[in-house]
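Just below is one structure, and these are the notes that go with it.
The complex appears here minus one protein chain, its other protein chains still in place.
All chains are identified by letter, namely A, B and C, in their written order; residue positions are counted from 1 within each chain.
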Amino acid sequence: MIVIMERRATEEQIQQVVARIEELGFRAHLSRGEERTIIGIIGDERPLSVEALEVLDGVERVVPVLHPFKLASRDFKPENTIVTVDGVRIGGDEIVVIAGPCAVESREQIFEVAAAVKEAGAKMLRGGAFKPRTSPYTFQGLGIPALELLAEVRETFGLPVVSEVMAAADIETMRAHVDMLQIGARNMQNYSLLQDVGKAAMPVLLKRGMMCTIHEWLMSAEYILSNRNYDVVLCERGIRTFETATRNTLDINAVPVAKQLTHLPVIVDPSHATGKANLVAAAAKAAIAAGADGLIIEVHPNPDRALSDGAQSLRPEAFAKLMTELRQIAHAVGRRL
Amino acid sequence: MIVIMERRATEEQIQQVVARIEELGFRAHLSRGEERTIIGIIGDERPLSVEALEVLDGVERVVPVLHPFKLASRDFKPENTIVTVDGVRIGGDEIVVIAGPCAVESREQIFEVAAAVKEAGAKMLRGGAFKPRTSPYTFQGLGIPALELLAEVRETFGLPVVSEVMAAADIETMRAHVDMLQIGARNMQNYSLLQDVGKAAMPVLLKRGMMCTIHEWLMSAEYILSNRNYDVVLCERGIRTFETATRNTLDINAVPVAKQLTHLPVIVDPSHATGKANLVAAAAKAAIAAGADGLIIEVHPNPDRALSDGAQSLRPEAFAKLMTELRQIAHAVGRRL
Amino acid sequence: MIVIMERRATEEQIQQVVARIEELGFRAHLSRGEERTIIGIIGDERPLSVEALEVLDGVERVVPVLHPFKLASRDFKPENTIVTVDGVRIGGDEIVVIAGPCAVESREQIFEVAAAVKEAGAKMLRGGAFKPRTSPYTFQGLGIPALELLAEVRETFGLPVVSEVMAAADIETMRAHVDMLQIGARNMQNYSLLQDVGKAAMPVLLKRGMMCTIHEWLMSAEYILSNRNYDVVLCERGIRTFETATRNTLDINAVPVAKQLTHLPVIVDPSHATGKANLVAAAAKAAIAAGADGLIIEVHPNPDRALSDGAQSLRPEAFAKLMTELRQIAHAVGRRL
Partner (left out) sequence: MIVIMERRATEEQIQQVVARIEELGFRAHLSRGEERTIIGIIGDERPLSVEALEVLDGVERVVPVLHPFKLASRDFKPENTIVTVDGVRIGGDEIVVIAGPCAVESREQIFEVAAAVKEAGAKMLRGGAFKPRTSPYTFQGLGIPALELLAEVRETFGLPVVSEVMAAADIETMRAHVDMLQIGARNMQNYSLLQDVGKAAMPVLLKRGMMCTIHEWLMSAEYILSNRNYDVVLCERGIRTFETATRNTLDINAVPVAKQLTHLPVIVDPSHATGKANLVAAAAKAAIAAGADGLIIEVHPNPDRALSDGAQSLRPEAFAKLMTELRQIAHAVGRRL
């Protein structure tokens, strides 16, 4: 860390900062400029918070030097991590498309979607059993019966399944039925749940919070990794901005930025990132062109009747057409799909 | 809800929307303009989601008419709700100040703060036992020993205590030691936890998520209220914007807006909303002037040594001086403190 | 427009709204729901502002139905507009890449860049003569000598030139030296300047303001179009969000959204949208994959020595390599480059 002192900081204040740094077990390094004195901290600053020094008299600002994440960092592990979910490898040359309905609604629905997306080339199935809904008065997911249907459909089609976990109490039940746990955007900073999925020893799909920076997203991954669960896939799903023409703003820059900072695979959710079925194809193609390792796309046999997220779900035919287009893009960037 | 059809929508598409509305149990009301046809939905639209109709062919946009929250709404209950926490009334004429450290760090620390803030006029004590920290490598709170200290200090000073709950599994332990459960900003949309505190039958302090709208905040309150827990106090604590000069941006407009929309008490956290001790007084005074029912302020006997949030904590002397100033403002807006 | 009355609006208030609508020359259409009354306005609402009705007693909210832009709308002109700049067609099947330095710095620099980008396949040259800089103490552009160099380089290489206009007083001088006027992001809502470039009868490159919605961007285009200048190319260049890892956040969704709403060509500036040379390629590829009609890219022979925007400028070799990659993507989406 670097401590920038106020212009009017006294020699005594400077010495107090140095003393505090040394008391905390670090070495201090002074640099006196014409207008300001700067104090560098030598040592692994990660356990130290910016505030611990910003609070001292005469300090104007404290700037971290190291990335706060360690296990998630490319500095720590330069080569790409490949996360394997029941045989499907995410993070390699092949682009992995996960598809399925927002929520499991019925046996017919989930079987119909699974057949269609498998046929079109999807490698994994998504489907919600527990749904985080803004309103307590709308459909909250079928719960355990949905998990049972997912396990059944997985058996039938050989597609590994990812589903969102909303509470620690559900983890063991989910383990019996699905292959990968999704942490939803609203729970990205639910540190209690992150610790629990960290201990679960199952692959995790970690969605970026709609209000969270890329650094915070990697810190949430660090919570999971530091519990010795290294099978984390990051998912950009759009952030909240002032723009209201789309449900969220796809932060396409986040794909190359995250790929530079971390060795973990990065996929994109073009359905939530746009909120409109007629924008999904453009966003999906952009994601692959920008270097994403995969996509998670909402598909519903009858979006008009979907109990949630119908407006952003593709019909199976539209999904199949998109897969064909995505293959072209994947090829253009030297990858397979 | 109002369905706005595309300019080029066909008569058949219009009739399909009408049919779908009626199938869902509502009545439809057509209005044909020069450039667009508008279809109004007659009935209680709350269980209906915008997407359910936006997905239909020929629909451009769907606009909700009713507020999605019901129990939290002033339409539902026009008079102010007063939440009583062990005898302290929040939401009445008297402005309630809650003060204390970010985290309970030691017996000495919490006793010293409690004595000081009580002396200065605070009516409740805050203190974290479980801390949501961005990094897994920084101080996470003392946990249960902190709760025990809070119970002890409450006994000694007669100050009701609020502390943050991060996991459903902790609720019963917390009930034995504290008087009010805080839902932190990062958990505002942790619907599973909201359901659980809803069932806990204890007063809840619901912080606004840093990138959640006022409507979403009230919807999270609705999750608690709809579980028959009506003792909810809302807390504005700053939102995330592009401005980086402060930790968060205090949305002072949210105070009068929330007071108009809901009957629940609204308080402000000037410590998190600014992130800097030297801005807390200005923000606290603004909050009372804007109509807030109370404040929650971080106070630490020795911010230089605080294990978390030191930079935004007031020293006891500064807090006592602020309380004197706040009394003037409270008086100026016709209230007491 | 649709006027949503408050739940408690009286019959008298409803009648006053109807009377006001009729007084303004429109017809009113009432729809009485269980909880609210809705009043639709029949007629071309564009000259009417939402506020004119929101101000009336008993009104809760007013929702516009029509897009506020008319000439820029695809409803008005369904087929794509092709803007021709001295023979270069923007908006057709061929993707147009504009490249060059942030600012013209010297004869050597601009000639070297022009030769290199032409060789790599760029169809137009960019180069700033007047630079909008946050600080009055940094390089503000060479001014008229830069325009003269641009005219000379255009002559030599046959590349049409675009350059930013910052003041109405400069328009005539610029007309003599460049082929297209750029309105920068900071001037997107400088309506006085928009009117002036509208009257200038020259092609205009209209950058999106960093905190302007897509609708506002199209309204700024409407200012130019309504002065009978129809040669407007829109340019998405990143918006301002809470994310600080990149200079701006490329709103990739804006490309398909704008293409749906308007017939005008839409290009992307991956240099400003990322702010870092090592992110430009990913953003540029994403833009083409998402359907952009072109790109404007900063290229500098020696970014280390650039007087502005060096960090986001590509070296000529990197630009040439990117052009090769972009051709693959263009081909994958059925276009040429």
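Here, contacts are C-beta pairs under 8 Å (C-beta built on N, C-alpha and C of every residue); 3 or more make two chains touch, one makes a residue touch a chain.
Here the structure is a predicted model, which means the values were calculated and not measured.
Interchain touches from the omitted chain, evaluated on the whole complex, reach A, B, C. Touching the missing chain, out of B:A28, B:C235 or B:I288, is residue B:I288.
Which of C:D75, C:E222 or C:D293 touches the hidden chain is settled by the complete complex: it is C:E222.
Interface residues of chain C facing the missing partner chain: 20, 46-47, 49-52, 54-56, 68, 70, 130, 132-138, 166-169, 186-187, 189-193, 209-212, 216, 219, 222-223, 226, 240, 277, 303-304, 306, 308-313. Listed by residue number, the positions of chain A touching the unshown chain are 2, 4, 7, 29, 31, 33-36, 38, 40-44, 63, 65-66, 75, 240-242, 244.
Take chain B: the residues that touch the chain left off the picture are 211, 213-215, 239, 241-246, 249-257, 260, 273-274, 278-279, 282-283, 285-291, 325, 328-329, 331-333.
One rule holds for everything that comes next: only the chains that are shown with their structure count from here on.
A straight line joining the Cα centres of chain A and chain C is 31 Å long. Centroids built from CA atoms put chain C at 38 Å from chain B. Chain A and chain B have Cα centroids lying 26 Å from one another. Residue positions of chain A touching 2 or more other chains: 211.
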